[in-house]
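What follows is one structure encoded as structure tokens, with my remarks underneath.
Not every chain is included here, but those present sit where they belong.
Labels run A, B and C following the written order; every chain starts at residue 1.
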Amino acid sequence: MATTPATTDETQSSRVQAVFDDIRRTRGSDFINAFWRHLAFDPALLESTWAEAKRTMVAPSALDPLTKELIYIAVSVANGCSYCVHSHTAAARAKGMTEAQHADLLAVIGLAGKTNHLATALQVPVDPVFDISPDTLRP
Amino acid sequence: MATTPATTDETQSSRVQAVFDDIRRTRGSDFINAFWRHLAFDPALLESTWAEAKRTMVAPSALDPLTKELIYIAVSVANGCSYCVHSHTAAARAKGMTEAQHADLLAVIGLAGKTNHLATALQVPVDPVFDISPDTLRP
Amino acid sequence: MATTPATTDETQSSRVQAVFDDIRRTRGSDFINAFWRHLAFDPALLESTWAEAKRTMVAPSALDPLTKELIYIAVSVANGCSYCVHSHTAAARAKGMTEAQHADLLAVIGLAGKTNHLATALQVPVDPVFDISPDTLRP
């Protein structure tokens, strides 16, 4: 039960078709997960969101693909996005996340969740030493 | 301005002293950041929280120390914990985070923040393929 | 599966009955959605919450009814309230939200979700120009 209908292969327009084709080609799989099918109710939003996801998560960058999935899961957990936790945990597994890494991920997320709450409850003032002087960082 | 007073080197009890000593020894630095000084109003909470932080973030584990800091930052951003974002961004830099990795981290966090909101707005149903069968995972 | 039982037409007290009658009269519909049925376990909380909802969302005010529903959805998405996203998306449709407006709403929510995360990750200081001088605003 969603707030927009899922776009099926039968109902999609050519703009949606082009994005679905690119998702399949990029992932080397015929499967299109429900997020993209429901987002497809608006072809422009589908196009721009997929382009950003592909650029950020798939294209080579300073962080490796698995690390990026772990960061994605961390944000999704803190935001309480059930769908995103499921889909990106599956993606992390597909990219090689071991059970020990999954356990480590959860330990860090749990600790951060706890200390975030403690720091907010304490209203800890930021230490001046954490400041970034433009001179030291961008000489 | 915090909700508990900061414990200084002069006011601390021997239980707090022992934790501060261990923080200094573990980090190889004399500096104790404000989070621990304000948490020290309760020695038991200070002890257990530091023990968990040391075990999770410092002890060798399946994920490397920098990756764990990036995950910590991701959770802290999503939870809106200003102090934690500052302290762990500084910690990630100290552990070697480059400017390119910082930019990559922010790109992933921004994308996840966006798609978390979209998936929640769409109320996307979880794809059955994401299900974990106990048989396949724990044979 | 909820944490309080749903109050049915058979089990409701006269205080609950009066609120249900007013909901039906106000909306011109016999249907009482589950939020009110579960909240009815406490008649006082039901009364005050419905009174506030009616005053804020139904009574004429500076913003039109559809705009108020869009704002409601935006808050509910950011707070991750699944039920609220469903019920207020349905309410927005009933008040005339078009598919193009729905797409626009999601684009803004997605962008805000992303830039909220980026601004928090960057810990951007507030520009002094955003300040409100009492002299300029309340002469």
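Keep in mind that, in the parts below, a residue touches a chain if its C-beta (ideal position, glycine included) is under 8 Å from a C-beta of that chain, and two chains touch if they have at least 3 such contacts.
All values reported here derive from a predicted model rather than from experimental measurement.
Every protein chain here is a copy of the same sequence, 3 of them drawn, and the whole complex in this file adds up to 6 copies.
Methods note: only the chains that are shown with their structure count from here on.
Rounded to whole angstrom units, the spacing between the C-alpha centres of subunit A and subunit B is 19. Centres computed as Cα averages put subunit A at a distance of 27 Å from subunit C. With centres defined as mean CA coordinates, subunit C is found 33 Å away from subunit B. Counting only residues that touch two or more partner chains, subunit C has 80, 85-86, 106, 110, 117. Those residues of subunit C whose C-beta lies close enough to touch subunit B in the complex are 73, 77-78, 80, 82, 85-86, 105-106, 109-118, 120-123. Partner subunit A is touched in their complex by these residues of subunit B: 1-4, 31, 33-35, 38-39, 45, 49, 52-53, 56-57, 61-63, 67-68, 70-72, 74-79, 81-84, 86-87, 89-90, 98, 100-101, 103-105, 107-109, 111-127, 129-130. Those residues of subunit A lying in contact with subunit C across their complex are 1, 3-4, 41-42, 44-45, 49, 75, 79-81.
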